[in-house]
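For this view, one protein chain was removed and the others were kept in their places.
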Amino acid sequence: MIKKYKLSHKKYNASTTILTSNLSHLNSHVHEECGVFGIYSAEKTNVAMQTYLALYALQHRGQEACGIVVNDRGIFNYHKDVGLVHEVFTKDILHRIEGGNIAVGHVRYSTTGGSNRVNVQPMVVRHMKGPMAIAHNGNLVNAGELRSEYELRGGIFHSTNDSEVISYAVTEERLKTRSIEEAVEAALSKLSGAFSLVIMSPQKLIACRDPHGFRPLSLGKLGKAYVVASETCAFDTIGAKFERDIEPGEIVVIEDSGIRSISTHCKKVPSATCVFEYVYFARPDSIISGVSVQHARLRAGEFLWKEHPADADVVIGVPDSGLDAALGLSRASGIPYGVGFIKNRYVGRTFIQPSQSDRTDNVRIKLNAVRETVRGKRVILVDDSIVRGTTSRRIVNLIREAGAREIHVRISSPPFKNPCFFGTDIDSRDNLIACKMEIEEICYQIGADTLGYLSIDAVNHLADGANCGFCDACFSGNYPLPVPDEIPKDKFEMKI
Amino acid sequence: MIKKYKLSHKKYNASTTILTSNLSHLNSHVHEECGVFGIYSAEKTNVAMQTYLALYALQHRGQEACGIVVNDRGIFNYHKDVGLVHEVFTKDILHRIEGGNIAVGHVRYSTTGGSNRVNVQPMVVRHMKGPMAIAHNGNLVNAGELRSEYELRGGIFHSTNDSEVISYAVTEERLKTRSIEEAVEAALSKLSGAFSLVIMSPQKLIACRDPHGFRPLSLGKLGKAYVVASETCAFDTIGAKFERDIEPGEIVVIEDSGIRSISTHCKKVPSATCVFEYVYFARPDSIISGVSVQHARLRAGEFLWKEHPADADVVIGVPDSGLDAALGLSRASGIPYGVGFIKNRYVGRTFIQPSQSDRTDNVRIKLNAVRETVRGKRVILVDDSIVRGTTSRRIVNLIREAGAREIHVRISSPPFKNPCFFGTDIDSRDNLIACKMEIEEICYQIGADTLGYLSIDAVNHLADGANCGFCDACFSGNYPLPVPDEIPKDKFEMKI
Amino acid sequence: MIKKYKLSHKKYNASTTILTSNLSHLNSHVHEECGVFGIYSAEKTNVAMQTYLALYALQHRGQEACGIVVNDRGIFNYHKDVGLVHEVFTKDILHRIEGGNIAVGHVRYSTTGGSNRVNVQPMVVRHMKGPMAIAHNGNLVNAGELRSEYELRGGIFHSTNDSEVISYAVTEERLKTRSIEEAVEAALSKLSGAFSLVIMSPQKLIACRDPHGFRPLSLGKLGKAYVVASETCAFDTIGAKFERDIEPGEIVVIEDSGIRSISTHCKKVPSATCVFEYVYFARPDSIISGVSVQHARLRAGEFLWKEHPADADVVIGVPDSGLDAALGLSRASGIPYGVGFIKNRYVGRTFIQPSQSDRTDNVRIKLNAVRETVRGKRVILVDDSIVRGTTSRRIVNLIREAGAREIHVRISSPPFKNPCFFGTDIDSRDNLIACKMEIEEICYQIGADTLGYLSIDAVNHLADGANCGFCDACFSGNYPLPVPDEIPKDKFEMKI
Partner (left out) sequence: MIKKYKLSHKKYNASTTILTSNLSHLNSHVHEECGVFGIYSAEKTNVAMQTYLALYALQHRGQEACGIVVNDRGIFNYHKDVGLVHEVFTKDILHRIEGGNIAVGHVRYSTTGGSNRVNVQPMVVRHMKGPMAIAHNGNLVNAGELRSEYELRGGIFHSTNDSEVISYAVTEERLKTRSIEEAVEAALSKLSGAFSLVIMSPQKLIACRDPHGFRPLSLGKLGKAYVVASETCAFDTIGAKFERDIEPGEIVVIEDSGIRSISTHCKKVPSATCVFEYVYFARPDSIISGVSVQHARLRAGEFLWKEHPADADVVIGVPDSGLDAALGLSRASGIPYGVGFIKNRYVGRTFIQPSQSDRTDNVRIKLNAVRETVRGKRVILVDDSIVRGTTSRRIVNLIREAGAREIHVRISSPPFKNPCFFGTDIDSRDNLIACKMEIEEICYQIGADTLGYLSIDAVNHLADGANCGFCDACFSGNYPLPVPDEIPKDKFEMKI
């Protein structure tokens, strides 16, 4: 039974202070939790290097921490730390984990669990049958209940990660089953929520996806080796060939004798892939459930034009994620596409925070308007979403200062009105401007002339032709499975 | 008298080995030498922070090293090191050089001088009249002769930088003149070549540009403070207002009593601003000599279409510098503009070099083709230049693999045929494919169906309306001033 | 029942190759596993800083890794990493874990468990009743059995540390008991081997020592705060006052209401404190079981003179641990004490390994003979132990080269003939020269004129007056409790 999430819309109270709080850079956009990768090579190859390159391609899915575990004839060598892939893995460190023929990797943005080292994945543990590594993308809805259950049997937890809970679930079943894959199969019955998993045992690589298929997971081949990745762009980077998506509920087992699929958990519930993967999370060059992400974004632009047309001279997008929808809108409308902003290529690295002085804000450090493009013009400005509204207001202001006559903001997704329980940081209505204001009020707050959001109906048609259904709960409140009243705050905070 | 640079075109010999050498990532594109910045504030402000933000905006002009010197009532506090701006200047280090009211900054890509620390600018020295800091963008043609002259008088050199030579020239004159600006004025008579300089003395900030004006340099205001920068995008980042360009040959003196200009070196020779600043070096949001860089790039696309039309279904650009010209070509031709590549946002940071394995090349790590955009289509592919051809071949191959039916490569500049002596690393005909092959041969080598370069005539009209003439010597061989037969190799190499 | 450890003395075969293998620096001496510290302050104080200073004083007990956990009203903040205390804890990091009123700290040398981060202590886990931190000095004899037991119940292990096993043991009991101290009391019945523990729960600090009391553990007061430490030198450093030793088998509970002792495990077996703590491990300024370590070392020198007199002109010690025994021998014999070696104060930090060239060895980098002291003289050279013999040979050679006429080596402990199972790295007879050669053969190998070891009888009288018995198993083979046939090799190796 699906629980309806009740919204308590606070009335708009004309206050502008809501937009001026000192926000950290990290909170200015919605974040995905993670990216995962696995490789099984029957032949000798540098699996650590391939995993490194794949994580590098998946870096957009998690910039806080990363890790690689290599299985060298049963010995699990690994390295993981807080930082970007190229920071954590120097040439020297990568060299130290060379060897072996199976590997799993992970990039992390922490939605649950602190950002300290103990939470960095893949989780590597040893149970009765030997070592096991787990890389997880998603969020369990029943992690707290499972944690309590294992604690009541004497379990101890080092981290606040769902992957440690999953480790217990698999381990518990492993004691009763004949193989790791049977253990995973049995464990899946206990796990509720979003999980795309890559699990490595001494002999096998196992990939599986929750029955709803919230997060993507694909299978590819690199020569004779098998690879699994959160997104197909990782395959392109290492020169692997896309084979197929892992099905919602499917367990794929790769071992010496070949590849097998366990489908006992498939098709018991309607699939519900996160539609925001298409709008923002995934890289445009990835293919999810058979549909190109870029194609979906171009369509978002088309739909936006249909739903919210405007008389304008130029269409511009907010880099990088608004560009494709802007191009789509331009094509649909015939209004010329222009480059409205230059984004500092080195952005995200400075320690500068907003409001360090009256003149400086971090939007200005990151983005500069191209006057030539907008001066004296009526501008359609396309972005993928509005979270708090602060950044949008600054962006609109940049274009206004650069001489735009009119600014029509178009958002290639519907308003966020509900928390996400499935692996993103849309965690509280308190941070969502659309929970507090009507659209016309938001328009006023961000300083636009008009504001149009994509409809919920349209967002569900972005990836028409995809072999899956979608989760639009953050927009609609229609959760595909029962969710708790609120997202629990972790009480086990640890610094560093 | 202008010396003609003689070319000895080697005949095309059908060898393909020229394209397969193991090239470092850094050599795959032409590089600018430097970016400079200066600020003079009569009032109390955080000049170190403003310089930091400005250098961050100028980072594209030099990624090897950077430095900031702050003048705190005559005490010169500074920090410089090898690395990007955000790497070299942590919050803590920036805090340590806070205070003061004048500052100069520099970002460096080393064309001459090794990449070791001693060459990092600004150059800070003490002469008889006190400390002096010099930030330099450009290359002297007569640095070697001047160096010998000063050595013969007992001078010693710590670096292989032109800025140390300039320091000697200014110091020599300072002993005979009453002020630093008179010393700079006199020194300019001795310096031949390209130099946009920002010089700081205990009391003054001086900006000047060589009489040809090879490299850009602009003046702005930030409240009551004056700022100078290589590009106007630095002004936008810190919220400063563009005032005007520094004229070729002009010396601008900023001190307590205000701002003055010395124009004795102006208008004695025709101006010759580097036209490749518009094509590639500068940021599209900058304005050089009154013309928007983005505007010039859009025009390059238009010209390309006029000079080299092609039947095609989509126009794509190579990120980031080919995108604007692609958009211009699309607009001129009516052929739809598409996003053909996704560039890894984190590129440039991995230690991975090309040819580490047969399957992996660094172009693939950096760029991924968007199949959706090019599959089954006739593609016009726009890039800004071809240096060795290796990278172009790989890029064409990516698009071919992604299913393009035809690939028509269009280059938004003429072929490089001559070394540059004025501050870029186009240093030797040995590395330039256009010195070794005819265009049809290059087309074959890079695997394109057709190949068209912009004409020399067209490149000189990219910035029509600019208040300056242009240097196109790297394309035409017409050097605006006498140059040596070859670019001398430095013999004073020092590691680290 | 005590199992006798059978030795299979290989016969001496005149080979010298045994001494020339390329040994890592770390293996040139016997190492202790760990040092522990805990503080409970009812009042507001900087417990992180006190722990830092205490660990700094205990650094000699473990140089590979360290960690501090602070309990700030139930929130456990911590930082741990590989490295020395001053390396791991910068001012900034220490600042981040400030606050709170209870803390535990640990310095580690890894005898079991790899040197990777996951093994760094204190172990911090969360069980059903909340978080728990454990710092452990010693080695369990039955860790493997317990590990298997917990794994069979679904337990998973992140590390190869005994402290994780202990965490499970305490957690298991915690589910059945009303308090953490009752859980510890119950768990002690399951643990066999050496363990001095400091355990922190949300409300309490618990210190306990195994019933044999293998490793030291002392209680002190710092104002109104209670402190526990492996050695009393930590008390002196922070200005705390020594109160008393924790008794073998005793559990001390410190909480808001005061301090209590649980003695159910006391005095059931004879105490067996490691006698090598006096000979080498502990700092000379510490007091163990009522006897000054320095006093014991001076006595070792006296005993050595009685057991192995020699006609000589000067007595010198190998820094630092041989100096006290040398002074004692000098006093007993009346032969002048001299400074025979200067030790590089910065030693232990260079990456230089032995045998990098024929002329360079790491003993020479570390130690230099003082010619003035030994030239032309008959020298008594005192050291604390001989492990492989390689280092001893080099040291003897240094003195020989410096002109000594005769060299009489005296070792302030008996020959190592048996592995230690209680927290040191005397782990295999393969590495012990005394298991392979008779004393006269060792003497010949190290190049001495005569060689005398302290007798087993004497070593048991070094600390006469101590309120404990001693374990001399590494010398005598008399293990105070049953031990396995061999020390198991860890199969769960992980790099970094």
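Lettered A, B and C in written order, each chain numbered from 1.
Keep in mind that, in the parts below, a contact is a pair of C-beta atoms (placed from the backbone, for glycine too) under 8 Å apart; a residue touches a chain by one contact, two chains touch by 3 or more.
On a predicted model such as this, the values are computed, not experimentally measured, just so you know.
Visitor: In the intact complex, which of the presented chains make contact with the chain not displayed?
Guide: Over the full assembly, the chain not pictured touches B, C.
Visitor: Consider the whole complex, including the chain that is not shown, and state which of C:Ala186, C:Ile365, C:Ile439 or C:Ile456 touches that chain.
Guide: C:Ile365
Visitor: Can you say which of C:Met49, C:Ile259 or C:Ile439 touches the chain missing from this structure?
Guide: Residue touching the chain left out of view: C:Met49.
Visitor: Going by the touch rule given at the top, which residues of chain C touch the chain that is not shown?
Guide: For chain C, the residues touching the absent chain are 46, 49, 52-53, 56-57, 59-60, 84-87, 90-91, 222-223, 233, 236-239, 283-285, 287, 292, 294-295, 320, 323-324, 327, 331, 336-339, 341-342, 344-346, 349-352, 356-357, 359-360, 364-365, 368-373.
Visitor: Taking the full complex into account, what residues of chain B touch the chain not shown?
Guide: Against the left-out chain, chain B lists 75-79, 93, 96-97, 117-118, 124-128, 131, 148, 150-158, 164, 167-168, 171-172, 175, 491-496.
What we mean here is this: only the chains that are shown with their structure count from here on.
Visitor: For this assembly, give the contact graph shape among line, ring, star, complete and other.
Guide: line
Visitor: Can you tell me which chain lies farthest from chain A, using the average of the Cα atoms as each chain's centre?
Guide: Most distant chain from chain A: C.
Visitor: Looking at every pair of chains, which has the largest contact count?
Guide: Top of the contact-pair ranking: A-B.
Visitor: Chain C and chain A are one sequence twice: same or different residues at the contact, by the over-half rule?
Guide: Over half of the interface numbering overlaps between copies: same.
Visitor: Calculate how many whole Å lie between the centre of chain B and the centre of chain C, each centre taken as the average of the chain's C-alpha atoms.
Guide: One centre to the other, that is 60 Å.
Visitor: If a residue has to touch 2 or more other chains to count, which residues of chain A qualify?
Guide: Residues: none.
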